[in-house]
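Below is one structure, written out as structure tokens; the observations come after it.
For this depiction, one protein chain was excluded, whereas all remaining protein chains were kept in their positions.
Let's turn to chain A:
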Amino acid sequence: MGWLLPFDNLLCMALGISFTVWFTSLLVFIIVPAILGVSFGIRKLYMNSLLKIFEWATLRMERGAKEKNQHLYKPYSNGIIAKEMSTLEQEIQELRSSSTTLSSEPEFEMADIMSFCRRGVESIVDDEVTKRFSAEELESWNLLTRSNYNFRHISLRLSVLWGLGLLIRYSFLLPLRITLAATGIGLLVVLTTIVGFLPSGRLRTYLSEKIHMMCYRICVRALTAIITYHNSENKPKNGGICVANHTTPIDVIILANDGCYSMVGQVHGGLIGVVQRAMVKSSPHIWFERSEVKDRHLVAKMLSNHVADKTNHPILIFPEGTCINNTSVMMFKKGSFEIGCTVYPVAIKYDPRFGDAFWNSGKFGMVSYLLRMMSSWAIVCSVWYLPPVNREEGEDAVQFANRVKAAIARQGGLVDLLWDGGLKRGKVKDTFREEQQKLYSKVLVGDQEDQTGRSEYFTICSVTGIFTHNHF
């Protein structure tokens, strides 16, 4: 091995130089612009070239499938079935309309069972809720194994491209991103702790804002997140609450990149706990102990106190309470809407072509999720700031929450659902089934029941979102 020795020095020098070059370019192209808040536009260029490559890849797959005369699997973006639009009541009344006698006796038809049956099987084939808790399926392929359904149709050229993509993502992008993330988080912890020693006042607030923004910008680059903010004139102001739809923990970074917020959340252990404690030193955030989460009044009180102080940043809350896959908005928990301050709705929509951002917490832990995020191409999303809203006269918290939810869903092009996101893990309450049973009973017994109760009954039945959780 003697002949290696003269090369030893050269090797060391080469390594040293490349390391320095790499670090300097990292600093110049990524970290410094992050600190200053400017952008070279590299990411937009990256995004456009990627799109062209994906289109090409999809075309090749389709061509490959056609050549072999096989079928290409297309996700059911249009739905598997077309559901009947009529309600259960209408269907059953139709059955009755053929008979002319208006007897006061309860009328039952054996065919009634068919309406229940068909609806049941329709929901087995395609229901509105369960598909929100898994990643959305894409029309085109984005060169990630995780989103490919047509393995058989990959030609040699495509495989080479995929291999190249794999190499780039795991050997170049991933280490780069991890370095950036480490830098960002490290700086955040260190600097906020330092600023925490200053006496509270304008200087401290100013510095803390600058530090938070800088670190979030570095984190955004660590994920190669390409964000477009719309309607910045509606950005949340101090003394208000910002609500947004929830898809992933990265939502926080995406929003905080453009403004300063106070976070709300549970106290965690480990690395996240360290970050949380550091953040709290320089600006007020609201972190709850696990036991305190259940105490609605305590939570409401802390939020009101925070909001009452107009020098505090707006609170960032995700009223869905859990991550949904960005195709719909599920029930908003009413807690944040009871506080009585201005609500600033924000809609976040991710572009799934570049990498699916949804965190399926049942399937992936936080660390493996972050690794997946950092090894996908990019995270592209749009953020819309909606005009601020206040609770109107005669509107209760639930109606207010639904109004805000509808606005967010409309803006983001998402489906507005009344179902509770908690159904990801829990069972649906029996009261909903009882409502269906009561509906049918009413049809059976006919119009004999007292009229006064009717309107209350039907209002309650139609808004199925009422009977659920009473905590945040």
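FYI, contacts are C-beta pairs under 8 Å (C-beta built on N, C-alpha and C of every residue); 3 or more make two chains touch, one makes a residue touch a chain; residues count from 1.
The rule is short, and it goes like this: contacts and distances are computed from a predicted model.
Taken from the listed names "Two-component response regulator", "NOL7 protein", "Electron transfer flavoprotein subunit beta" or "EF-hand domain-containing protein", the protein name that UniProt assigns to the chain not shown is "EF-hand domain-containing protein".
Of A:12, A:45, A:59 or A:81, it is A:81 that touches the chain left out of the display. Here the missing chain is touched by one residue of A:131, A:210 or A:281, and it is A:131.
Although one chain is not drawn, the whole complex shows that of A:120, A:269 or A:394 it is A:120 that touches it. Residues touching the missing chain, restricted to chain A, are 70-71, 73-76, 78-83, 95, 98, 105-106, 108, 110-131, 134-135, 137, 146-152, 363, 419, 423, 427-429, 431-438, 440-442, 444-445, 449-450, 452-454, 456-457, 460, 466-467, 470 (touch as defined at the top).
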